[in-house]
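Here the complex is missing a single protein chain, while all its other protein chains stay put.
Up next is subunit A:
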Amino acid sequence: MAKAAKSNKVAKGRRPAMKPWAKILIFIVLFPFAALLLPTTLVFATMMAPTWVAYITDRSSEKHLAITVGLLNFSGTLPAIIELWSRGQSHNAAMMLISDVFVWAIAYGAAMAGWVLFGFMPSLIGSYFKMTTESRIRNLAQHQKNLIDEWGHAVAEGAGLNPLRDELDADEDAGPEPEGDDPVEVSEAQVVQPAEAG
């Protein structure tokens, strides 16, 4: 059951790979346009090279690296495309733009920014999630304390090993023992084999 659920979860997380006939269809549709707009195609293909590299190196099905790099790479390439179109979309203009270092710097710089973003994002997200986890754990401990205050320690019986015991114990040490409740110690045996709830 658990295995099946896991496989379902994995399947749900991955986007289905594009089928070969779909790729061929896209190529057939785009090829006339590319041929018709050959100068634009040349500039685009040259300036979007980092995206192709990212697409190839990103082994995940979602292709987040390609998306991240591609979108920024595209925003860096777009001024050159507009410039090409403003010069009449000739082969000369295309070659001039391709030979312009500044155009390369903008397009590839944007792609690099995407790459850098992709590289630093895990540490940012990790820090954020760590902070969030600590906050949620504090909230959980407070909820548990409230329940124990209201219902007594018996409410914790059979709930298995409570990872927040230290937090609860610290709170109880700080405040008076709730009147009328018998403190419930979770023994090692209960840790190994939690009592049934209820």
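Throughout what follows, a contact is a pair of C-beta atoms (placed from the backbone, for glycine too) under 8 Å apart; a residue touches a chain by one contact, two chains touch by 3 or more; residues count from 1.
Keep this in mind: contacts and distances are computed from a predicted model.
Taking the options "Alkaline phosphatase", "FAD-binding molybdopterin dehydrogenase", "Cytochrome c oxidase subunit 1" or "Protein kinase domain-containing protein" in turn, only "Protein kinase domain-containing protein" matches the UniProt protein name of the chain that is not displayed.
Set against the missing chain, the residues A:A34, A:M96, A:M112 or A:L140 yield one that touches it, A:L140. Here the missing chain is touched by one residue of A:M18, A:A45 or A:L117, and it is A:L117. Taking the complete complex into account, residues 13, 60, 62, 64-65, 67-69, 71-72, 74-76, 78-79, 82, 86, 110, 113-114, 117-118, 121-122, 124-126, 129-130, 132-133, 136-137, 140-141, 143-144, 147-152, 154-164, 178, 180, 197-198 of subunit A touch the chain not shown.
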